[in-house]
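Data block below; observations after.
Heads up, one of the protein chains got dropped from this complex, but the rest are sitting where they should.
Per-chain residue numbering starts at 1, and chain names A and B are given in the order in which the chains are listed.
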Amino acid sequence: MRQATHRLTIRTGGKGLIPITHFVTDWITETGIVTGLLTVWCPHTSCSLTVQENADPTVREDIARFFESLVPEQAGRYVHSYEGPDDMPAHLRTMLTQSGLSIPVIDGEPTFGVWQGLYLFEHRRASHHREIVLHLMGEE
Amino acid sequence: MRQATHRLTIRTGGKGLIPITHFVTDWITETGIVTGLLTVWCPHTSCSLTVQENADPTVREDIARFFESLVPEQAGRYVHSYEGPDDMPAHLRTMLTQSGLSIPVIDGEPTFGVWQGLYLFEHRRASHHREIVLHLMGEE
Partner (left out) sequence: MRQATHRLTIRTGGKGLIPITHFVTDWITETGIVTGLLTVWCPHTSCSLTVQENADPTVREDIARFFESLVPEQAGRYVHSYEGPDDMPAHLRTMLTQSGLSIPVIDGEPTFGVWQGLYLFEHRRASHHREIVLHLMGEE
């Protein structure tokens, strides 16, 4: 049994879901670990992780619209607004989705379903460099 | 230190919370692992996992009603609706709950609290065969 760690950097270009599955599966192959547990951690409080339908791009539009309505950007609604109207909604949208995910790895692949994709969910309007921490523990 | 993996198949009969704690605890006993980390992964995008109160069945009714109201099935509300009015709400309800859970195992049991039960949360109206991936890493 052994472990490996890695840090990905992802440049976001405003709000939305950015597919990151391929970065993660490529790194698993590099480690040589075939059976184990993968953990993906997002060390930010204004972007998050989610697993979603990877086929129809309109799913991502519906998700964006849903979160705009569930956690509105609205002047005067939040006390904390140092960094603009998207500051506090970004924290709340992060809370309602995931900062981390742990996924079994079997036969050298994360056990995502056919329709599952892993996404970085950017909640800020401005472009950011986001770091993602990867950890894999298992056997060859 | 060693690891074990397993796949459960669960037949759902429409929307609702299906208790799966016993399948998971039975499998842990079979592995012989006494201290470790259990991961439960749901490889679908229209059903999810949740840990909830396991005693009063009205809790599950309140949960169902709450999610119908938070993420309504409503014609014209979502662009993505290939598979009917429950298609996009199923993805959103999955996003707001869990696709995976990792739980410490001590003395051969997952460390669920007395009132905690593990549930598969089916979001589709039609009956489905759902697969759940289990992974356990630890020591005898």
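FYI, a residue touches a chain if its C-beta (ideal position, glycine included) is under 8 Å from a C-beta of that chain, and two chains touch if they have at least 3 such contacts.
Model, not experiment: these values are computed from the prediction.
Student: Out of B:Glu30, B:Asp56 or B:Glu140, point to the residue that touches the absent chain in the complete complex.
Tutor: Result: among the candidates, B:Asp56 touches the missing chain.
Student: Go through chain A and note every residue touching the omitted chain.
Tutor: Answer for chain A: residues 1-3, 5, 37, 39, 41, 43-45, 70-71, 78-80, 82, 88, 91-92, 94-96, 98-100, 102, 131, 133-135, 137 touch the chain left out.
Student: Mind pulling the chain B residues that touch the left-out chain?
Tutor: 1, 35-37, 50-53, 56, 58-59, 61-63, 66, 70, 96-98, 101-104, 106, 111-113, 115-116, 137-139
Here, only the chains that are shown with their structure count from here on.
Student: Report the inter-centroid distance (CA atoms only) between chain A and chain B in whole Å.
Tutor: Each chain's C-alpha centroid was found; their separation is 20 Å.
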